[in-house]
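Following this message is one structure expressed as structure tokens.
A single protein chain has been removed from this complex, and every other one stays in its place.
Entry: chain A
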Amino acid sequence: MSRTMTMTDSAEAPAAAVPAAAAAAVTAPAAPARPLWRDWAGAALVPAASLAVLVAVLLAWQFLPPLLGVPKYIIPQVTDCLSELVRMYEQENLVMHFVSTATMSVVGFLAGGLLGAAFGYALGLSPLWEKVLSPYLLALQIAPKVAFAPLFILWFGYNAWPKLIVTVLVVFFPILVNVLQSMRTVDRDLVNLARAYSMRKSQIFWKVLFPSSMPNLMAGLRIGATLAVIGITVGELVGGEVGLGYLITYGEGQANTAMVFNAIGLLTVIGIAMYWAVAAIETRVLHYIPRAAH
């Protein structure tokens, strides 16, 4: 007892003692001491190794199949793909197909994301409806949404609607589930605090629930961004005459393997771009969350 007292008394003014503790808390934990050259070497090593892997893969891709006697219609060489890319640009209206797929992916993603988030918040606010609808939501979540594509073509015809609806469905669920999860797990004490300050339901939503859900919403959007490209691609594969998915079936019909490779590559580019965009928005929105030091 008296021991504790002297310790605290020596820290005379609490004002002096607490900021000292704070200063320690604010500065990031120091990295374990390492020689500087190792840091530099480490920093340069990783990108160099990544680049080396890429080069190795491209070289293997270029030279291994001919050596092993694999015909070009199975695995075209890198250079074949590049010249085919130029030909597609010049003769197949590649830019139009690319832009179509990219736009549709973004539109489907935005619509699916908006709907998923809206349903997530609405169900989160009304536990009764959540209970009533949850078995159907679960069933729909498990159902392979892309399998609906031919059905939607039967219903809506060969236009943009089938692939957009498939994409909306595919994007909808992960976002709904994530938002709903955050609404279920929000700190009740935080809600009670807001209630104690006489906040209305709408104020509690906008000041507490909605901002608390941001990490979950962002995680859902990140998943949705990559799924959107899948949804559009399946729609284009099944029907229609535009988009990279269509170029895949077209190339397949012509036994033009390089064209299929190129279309897949460009689809991946769209997916990565959308993922990056969401990740960039996420870092801005969640700026208040401490990043793990690395």
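Note that in this section a contact is a pair of C-beta atoms (placed from the backbone, for glycine too) under 8 Å apart; a residue touches a chain by one contact, two chains touch by 3 or more; residues count from 1.
The definition used in the following text is that contacts and distances are computed from a predicted model.
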Fill in: Chain not present in the shown complex, as UniProt names it (candidates "succinate dehydrogenase", "ABC transporter ATP-binding protein", "Methylaspartate mutase subunit S" or "Glutamate synthase (NADPH), homotetrameric")
"ABC transporter ATP-binding protein"
Worksheet entry | Among A:L140, A:M214, A:I264 or A:A277, the residue in touch with the chain that has been omitted | A:M214
Response to the item:
Filtering A:N192, A:T268 or A:T283 for touch with the omitted chain leaves A:N192
Discussion item. With the missing chain put back, one of A:L54, A:L82, A:A143 or A:I289 would touch it. Which one?
Written reply: A:I289
Item to complete: Could you list which residues of chain A touch the chain missing from the display?
Response: 1, 4-5, 7-9, 11, 14-15, 17-19, 21-22, 24-26, 187, 189-190, 192-199, 203, 207-208, 211, 214, 288-290
